[in-house]
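Note that one protein chain is taken out, while the other chains of the complex remain in position.
Chain nomenclature is as follows: A, B and C, assigned in order of appearance, with residue numbering initiated at 1 for each chain independently.
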Amino acid sequence: MSEIIEDKATTNTVSASVNAAVSIESPLHYFLGKFSGMAQAKKGAVGLVVEEAGLRGHLNLRGNPQSELFTAGVEQVLGVTLPLSPGTFETNGDNSIYWLGPNEWLLIVPGGSEGRTETALRQAISGHIAIVDISGGQTLINLSGEAVATVLKKSSGYDFHPRHFGPGRCVQTTLAKATALVSKKADGSFDLVIRRSFADYLASWLLDAGREFGCRIETGQR
Amino acid sequence: MLTRRIDRGADNGKPIYFRFNGKRYQGRQGDTLAAALLANGVDIVGRSFKYGRPRGIVGHGAEEPNAIVQISHGSQTVPNLRATQVELYEGLEANSVSGWPSVDFDIKGSLGLLGGLMPPGFYYKTFMGSKKIWEFSEPWIRKAAGLGRAPVEADPDVYDKLNQHCDVLVVGAGPAGLMAALEAARTGARVIIADEQNEFGGSLLAATQTLDGKPCREWVSQTITELSNFNNVELLPRSTVFGYYDHNFLAILERRTDHLGPVATTGVRQRLHRVRARQVVLATGAIERPLVFANNDVPGVMLASSVSTYVNRYGVAPGNKLVLFTTNDGAYQTAIDWHSAGREVVAVVDTRHNPKGEWVDYARKLGIDILDGYGVIEARGGKRVKAALVAPLNREGSAVTGPPQTLSCDLLASSGGWSPAIHLSSHTGAKPVWSDDVVGFLPGESKQKERSAGAANGTYSLLGCLQEGARAGAEAAQQAGFGTDTSQLPLPKFTELQEQPQQALFLVPHSKRTSRAPKQFVDFQLDVTAAGIELAAREGYESVEHVKRYTAMGFGTDQGKLGNINGMAILSKALGQGIPETGTTIFRPSYTPTTFGAIAGRDVKELFDPERYTAMHRWHVENGAAFENVGQWKRPWYFPKPGETMHDAVNRECLAVRNSVGILDASTLGKIDIQGPDAAEFITRIYTNAYLKLAPGKCRYGVMLKEDGMIFDDGVTACLGENHYLMFTTTGGAAGVLAWLELWQQTEWPELEVYFTSVTDHWTTATVTGPNARKVIEKVCQDVDLSNDSFKFMDWRDGTVADVKARIFRISFTGELSFEVNVPAHYGRYIWEKLIEAGREFDITPYGTETMHVLRAEKGFIIVGQDTDGSMTPQDMNMDWVVGKKKAFSFIGKRSLERSDTVRENRKQFVGLKPLNEKEVLPEGAQIVNDPNQAIPMDMQGHVTSSYYSANLGHSFALAVVKGGLNRMGEVVHCPLADGRNIAAEIVSSVFYDPKGDRQNV
Amino acid sequence: MLEIYCPYCRETREEEEFSYSGEAHIARPPEPEAQSDEQWGDYLFFRKNPRGLHHEMWYHQTGCRRYFNVTRDTVSYQILESYPMGENPTVTTVANQTGDAR
Partner (left out) sequence: MKLPSAKARYSGLSLIKNALSYHENWQRAWRNPKPKTDYDVVIVGGGGHGLATAYYLAKEHGITNVAVVEKGYLGGGNTARNTTIIRSNYLWDEAAHLYELAMKLWEGLSQELNFNVMFSQRGVLNLGHNLQDMRDIERRVNANRLNGIDGEVLTPSQIKDIVPLLNTSPDCRYPVLGASWQPRGGTARHDAVAWGYARGADALGVDLIQQTEVTGIRRQNGTVIGVETTQGFIGARKVACVTAGNSGVMAAMAGLRLPLESRPLQALVSEPLKPCLDTVVMSNAVHGYISQSDKGDLVIGAGTDAYNGYGQRGSFHVIEHTLQAICELFPAFSRVRMNRQWGGIVDTCPDACPVISKTSVDGLYFNCGWGTGGFKATPGSGFVFADTVANDRPHPLAAPFSLDRFSSGALIDEHGAAGVAH
C-alpha cells in the first residue's frame, strides 16, 4: 500500500514542540488564571497549599512484569526500579514509576523528555508491550500543609493514615466524584495525578475543602 | 410555690435569653431548650397529632415525642427539632409545630368528641363515597397533618464529610463507652468515640454516685482528659451514629455549630463522618419505658429518669409534688433525687407487692411513702397533671382489685423499666432477642464485627457497665489486631445498691376496660392508644407490622423509642401470646433524623457533578459560546453573535461550513489507544466490520453492538502502525467502551495480546471542515502533502501544524472536506487559535454541537443515543453495509441479529422525513401515524429522532424510525401533535445532502 | 456498603471504586450460530440470581482496571473470597442456601 507512513515505529509521541513561541498550557491554567495565589487564609493561616507541577512527561507503560528483559530494560532507561508491589512507586528525583495495575505503570519524566524516553524504551524492551504518551491528558498537583490529611479525608474513602499509607505508597482511587493517583512523598506531602478535563472541578473541590483551614493554590516550578 | 430552679451556687450557668412561641424567657448556659422551658414553668409545648391534646415534655433526649419545635426563621429555620436536644443559645427562637390557633388553645383539642370518630384506620373507612369527596377532603387532611414547616429559601449553610477509618469505633460515651474507648486506646488501636450529647458521660452526668470518692462528673472529665491525650483517639461529641451499614460502615452526624445559633454559623454546620471501623463497640445505653395508663399524656407526666436528669444535671425541678410510679427498683433514685432537692415526694407507687431490697429500704429511711401493690391507673388534670388516681392491683398487675384513691400532685413520673437502645445492632440485620429477665429486647447475634456493652446489652448496674465496657473495648481492639483481649485498667471504687427483680408490666389496668377507659397512650406523637392496638387486633390486623402500619405506631419522628415495646406487649396480650411470638422490632436508620444537606455534603451546587472542560474551554467562554451539557462535559452548543437568536446563529454556522469553512472543538470524543499483536483481531471481534486488513495510515468507521445485537456505540478506528490502533468513541460512550473492551479481553479472550489505554484527555481535536478546509490547513502545515491524491478521505497523517507535531485525520462528520487536527492538549488552545487565524481570510466560523447535529443529519449520519435507543440493530438503521457477514469470528452481537424478532420485516427502520410544508420543523420525539384521523389509541408507526431546519437545503427535514420504512419511500405519514396540529411528511432517504458523498472526497 | 478485596491491588477498597459486572463464569458459546434462539436467549438473559452464595464479577474501575471474581452471600452481603479471572471459586456451598443451583 502506498500510504504507509515512513516511520514504522508506532510512536505516538508528538508533544515536543519545535518552536519556543508556541504557547503551552497546563490543565490548570484556566483555573490558576482565575484564582492563582488566592489565599483563603483563616487568621492568616494556610493549612493547605495546592501546587500544580504541570507539563511533565507522562507515559503509560504496559508489559509483563515476569519478563526480566522487560523489568531490566525499564530500569536501564529510567534509572528507576520498576515497582512490582501493588500500590508503590519508585523515584530517583527526575523519573518516577508508579504501579497502576499488575501490568500497568505510570512513568513521570521531566517535561519534554517523554519522546526520548519512549524511543529509548522501545529500543530497550520488546514483545507484548505498550507505551502511550498521555502527557497532555493529565497533570500533577502537590498537596501540602497541616490540613492535607483532613482534606484527603474529605475527598476520598481511601485510608491515607500514615500507618497504612507511608512514603513510597501510591493508590489510584476516587477523589470527590473524579479519580486520582495519590502518592505520598518522603517530605510528607501528597502528589495527585489527575485527568485534564477534571482538573478545574478537582481544583474547585480542593479549594472548597481547604477553605476552613485557609488555603493557597499556585503554579509550581516546571 | 417554689421556683423551678434549684440553686447550685457557682454551678449556675450564666443567663441566656430566648423566645418560645413569641414570648421571651430566661434560661441558663448549659440548658437544653426543654430544661429552660421546664424551668420557666412552660407546661404545654405542643398539641397531639390527631386529637389536639395538650402535650408537655416527657423525656430528656432522643426519645422525646412531644416537644417538637421549629427553630429560627427564614432560610435558616429548622423544623421538627426535639427541645430536649436543642442547646440553648442567646437569642434562640423556637415555636411549637402544632396547635391551632395556639398550643394553649387548640380547636381540635377542644372538640373532644372527634376523638371517638377517629379510631385507627378511620380514613380507610370513610371519605370515599365518591372520588369527589376524597378529592375535597384530602387537602384538609394534609393540612391538619405534618409537623413543622420546610424552609422556602435555599439553605445558606455548608456541610461536609470526612471519610474515617478506625480500628475501634465506640458508640456512646457513657460509663461503658468511656471504659471501652480507654481500653482500646491503650492498645494503640485507632479509636473513635462518638456521643450524641454535647458532653461525654451519658448517665453519669445526672448521677449522684461518687466514684473513687469523687463526684461522677470528675471521673468523667478525668477520663476524657486521658482519652484526649492519646493521639490515636478522636473524640466526637454532638455526634450521632445514625446508621450501621454493611461491612462495618457507620454514618455519624456531627453537629458543629447548631448550638451556637445561626449568627455563629460561619464554618461547617454539620459534618457527616463516614466510618469504616474494623470493630465496633455499641455502648448506646437504654431508654426508659413509660407505663401506659389513662391520660398518661397530660403535661406533667414524665419519665422517671428524665425527672432525675433535669434535677441533677440541669438544676431544674419540673414541679413540686411528685408521684413516682414504678415497676422496678432503679426508679426509686428519682424519688430520692427529688427528696434531696428538697421537694415533696407524695408517694412512690410500686406495682410490686411487698418489694424488698436496698432501694426500697433506703427510700423508706428517707421517709418516703411507698404504696406497694398499687398502680396509677389514671392521671387527672387538663393542661397540667393535678392528681394521680391510684388503685390496688393484683399480683400479675392485670386487674384493679380495689377502689381507687386520689393522690394530689403536679408531677407524675413513671418507669416501666428500660429498653436497651439496640437500634444500631438492629440495623445490621441482627434479630433482637426478648429477655424476660431484662424485660426488653437484647441485641441479637452479631452479624457484623460488633458487640454491645452496658445498658445497651441489658446491663444496668454501674459496675456492670464499667466492666462490660472495659471488656468490650479490649476485645474489640484485640480482634482488630491490638493488645490482648483482657481488660487492664483499674475500675473506680464505689458502692451501689443492689436491685431486686422488676415486674414486667406495660399497660396498667383501669377499672374500665381498655376500650372504654380514658385514652391510654402508647405512641404519644401519633396518638396511638392501647385501645387502638386492641382494636387493630380485633379487626384482623394481627401481625405486629400490620398493627404498626394500621395505627401508625412508631412512625413518628421518635420512631417509637418510647412506645414500641409497650405497643408490642399490649398486642401480645390482645392476641394471647408472648412478646417473642408477636415479633421483634426492626429498626432502620436513621437513629435520629439526619439533615439532608449533611448527607449530601459538599457535592451540591457547582460541585454537584464534575464539569469537564476541553483545553479550548476558556476560548469558548471568551467568545460567547452557549453551552450544552453532554454527560459531564460542557460543549459549545452554538456561538451567537450579538443580537442573534439560536436559530440565526445555527443557520449562519451551517451555511459557513458548507460554503467556506468551519471549526469545531471535537475533543470530547472518547479515544482509546490499542496496542498488541492481537489488536486487529480483537477490534474485529468487537466491531461489526473487519479490521484485519486495515493498513497503517487508514481509518475505518465501525459500529459496536451489545451481545443482544443492539447498537451501543460507533466511531472511527485508525491503524497507527503495525499492532497499533486508535479508536474513537462517542463522547458519552468513552468510559463504557473502555470497560467493555477490557471486559472481553480480560474475561473471555485473555489469550489475545492487546492493551487499551484511554487517551481521551491527552488529545485535543480541532475539526476544520468545509470546502476551504484544505486551504486553511495548508497555511499552517507544510510537511504533509494535503492533496486529495496522497491524503485521501479516511486517511490520517502525522505532521506539523503551526510548529506543533500533530496528527491529522481526514474523516468527516459533516460530509464536507474535513481535517481533524489532533494535538496533545497542552497545545489545544494554541492550535485552535492558530487555525482560526489561518482561516480568517475564509471567514472560518467556529460552530457548536447544534450545527454539528444539523450538518450530520443532512448527511443521514446517526447519533447513537439520539437516533438509536438501545432497541435498534445496524439493519434497522439501514447500515447493513457496516456488518461484516463473512468474518471468521462471530462478532459480538451477531447471533442476536438472527433471532425471530430481529429479522422481522416490519421493524422500525431509519429513514428521512420531509415535511410537506417546507417551513414546518417537526418536533423531535413526534410520533408517526398513517392516518391522523383514526381513533385513539392510534397505531403508531415510529417517531422522529432528529429534526431541523436546514439553511443549506432551504427546507426543514427530519430523521425518523418508521415501521418497514425502507420500503415505504414516497409515502406520506402524519405526526399529530399535542397542540392539535398535524404535520404531514413524506418518507424519503435519510441522506438529504450530497447523496453520493462527493464533497468529502474532494 | 461493601468493602471489596481486589486481588490485584491486594487491598480492601471501598465499593465506590468498583463496578458490578454480573454473574461470573458465564462462558460465551464457542459457536453462537449453532445455538437455538432459546439457548442463545438463555446465555443472554437468564441468570442464577440466588438467595445466598453468588459468584460475580467486579471491575476495579477507579483502581487497577482489572476484572476479578468475588464470592458473596446475597443475603448477608458477606464476601467470602476474591479471585482472579480464570480461576475457580474455593467457596461453593454455604449452609442453608436456598435458590437455584444451575
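One rule holds for everything that comes next: contacts are C-beta pairs under 8 Å (C-beta built on N, C-alpha and C of every residue); 3 or more make two chains touch, one makes a residue touch a chain.
Note that this is a predicted model, so its numbers are computed, not measured.
Within the full complex, the chain left out of the display contacts the shown chains B, C. In the complete assembly, the contact with the undisplayed chain comes from B:539, out of B:539, B:644, B:880 or B:971. When the omitted chain is restored, the residue from B:105, B:134 or B:362 that touches it is B:134. Among the residues B:599, B:743 or B:966, only B:599 touches the chain that is left out of the figure.
The chain omitted from view is touched by exactly one of B:260, B:938 or B:984, namely B:938. Even with one chain removed from view, chain B keeps its contact list with that chain: residues 75-80, 116-117, 119, 122-131, 134-135, 138-139, 141-143, 145-155, 157, 159, 243, 245-246, 249, 251, 274, 427, 429, 515-516, 531, 535, 538-543, 545-546, 549-550, 552, 555, 557, 559, 588-590, 593-597, 599-601, 603-606, 608-609, 611, 628-630, 708-709, 865-866, 869-871, 896, 899-902, 923-927, 929, 936-938, 940, 943, 945, 975-978.
Of the residues in chain C, those that touch the hidden partner chain are 1-2, 15-16, 19-20, 36-38, 40-42, 44-51, 54, 56, 74-77, 98-102.
Keep in mind that, in the parts below, only the chains that are shown with their structure count from here on.
Compared on C-beta pairs in contact, A-B and A-C come out with A-B as the pair having more. Centroid to centroid, with C-alpha atoms defining each point, chain B and chain C lie 27 Å apart.
For this pair, chain A with chain C, the centres built from the Cα atoms lie 33 Å apart. Chain contacts: chain B has residues 276 touching two or more partner chains. Annotation for chain A: residues 157-158 touch two or more other chains.
Taken in their complex, chain B has these residues touching chain C: 245-249, 276, 429, 447, 707-708, 739, 742-743, 746-748, 750, 890, 894-896, 898-900. Residue ranges of chain B in contact with chain A, taken from their complex: 160-165, 190, 267-268, 274, 276, 602-603, 606-607, 609-615, 617-618, 633, 673, 675-677, 695-698, 720-724, 726, 753, 755, 757-764, 790, 792, 795, 797-798, 800, 802-807, 823-830.
On the side of chain A, the complex with chain B involves touching residues 1, 3-5, 7-10, 12, 14-19, 21-27, 29-30, 33, 55, 60, 62, 103, 128-130, 132-138, 150, 153-159, 161, 163-164, 176-178, 195-202, 204-205, 208-209, 212.
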